[in-house]
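The block that comes next holds chain A.
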Amino acid sequence: MLEVRELHAWYDESHALHGVGLDVGKGEVVTLVGRNGAGKSTTLKSIVGIIRKKRGSIRLHDEPIERQPSHRIARMGVAFVPEERGIYAGLSVMENLTLPPVVGASAWPLERIFALFPRLRERARSPGTTLSGGEQQMLAIARALRTGPSLLLLDEPTEGLAPSIVKAIRDLILEIKRDGITVLLVSQNVRFAAKVSDRHYLMVNGRIVESLANAQVIDREHELLEYLGV
Partner candidate 1 sequence: MLLTATRLVKEFAGFRAVDGVDLRVPAGATLAIIGPNGAGKTTLFNLLSGFVKPSAGSIAFNGNDITELDAASVARLGLVRSFQITSVFPHVSVRDNVKIALLAKHPQARSFWDSASAADFLDEPADALLDKLRLSAHADRLAAELPYGRKRALELAVTLALDPLLLLLDEPTSGLGTEDVDPIIELVAEAAQGRTVVLVEHNMNVVERLAQHVVVLQYGKVICEGSYASVHDDARVVEAYLGGIDA
Partner candidate 2 sequence: MKRAVVAIGAFVLCTSMTAAMPAPAGAENPVIIAVVNDQSKVYADLSGQGTVAAVHMAVEDYGGAVLGRSIKVLSVDHQNDPALGANKAHELYEQDHVDAIFDVPTSSVALAVAGVAGADHKILFVTTGGTDALNMGQCNKYTFHYGYDTYALAQNTGKLITEQGGKRWYMITANYAFGQSMLANFSNAVKSAGGEVIHNDMVPFPNTDFSSYLINAQAMNPQVIGLMNAGDDTVNAMKQINEFGIKKRMEVGIGLLFESDIAALGPDYWSGSTITVGSYWNLDDKTRAWAARYKKRTGKMPTWVMMGNYSAVTQYLDAVARAKTDDADAVVKQLEGYKFEDVFARHAYIRAQDHLLIHDMYVAKIKPASQVKEPYDFLQIVKTVPGEDSYRPLSAVTCHL
């Protein structure tokens, strides 16, 4: 359902992506792994249209979207959970949650979200950034799910979070997968990625250098860790 070909992208004047190509099939969970600065986040931001200075083709449901403004792409069913989580300090938890318009039939109703994350109901009227890091991540994912996306872009959902929360996020992604939502995940946490993903792309210096099956990732964990510079 997502097809990226020969994607080049620029941050200001620096050339960040050098011909990225990848495919994500319907219902798949696919991870981009790679070191900081390899271009993983840039790839997501290019897909969702935040980065405008780019060349190449991006097709969603067989429609070209590389020239579309980002709000159109979102309305075509792409939901984005950015690395910094994108919780607005000026909006309450409830406002944060209900900000993006519902675009798909599979939208999670608020009751389902609150059933899963009771804290969000409790804190509904407080400013979004007064939540803890883990709660903010939950809010960010819940916000995306409420729109009913067909493709969910998750950027480093586990970064800086306590193990128990990472587990909860793992469970959540698996639940999303059961719902049939396609997920493109960025993560440096290869163990986490191996738990939730079907396939992996390894990115280096703005290129995809390797496509890995799940089993390969687990086998080559130490090699990958070295590679990621950890």
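With respect to how the candidates were assembled, all candidates are chains of the complex that A comes from, given by their letters.
What we mean here is this: a residue touches a chain if its C-beta (ideal position, glycine included) is under 8 Å from a C-beta of that chain, and two chains touch if they have at least 3 such contacts; residues count from 1.
Owing to the predicted nature of the structure, the values given are computational and were not obtained by experimental measurement.
In the assembled complex, chain A touches candidate 1, while the other choices in 1 or 2 stay out of touch.
Here chain A touches candidate 1 in the complex through residues 13-14, 35-37, 83-84, 89, 129-130, 133, 156, 158-161, 163, 166-167, 170, 188-192, 195, 205, 229-230, going by the rule given at the top.
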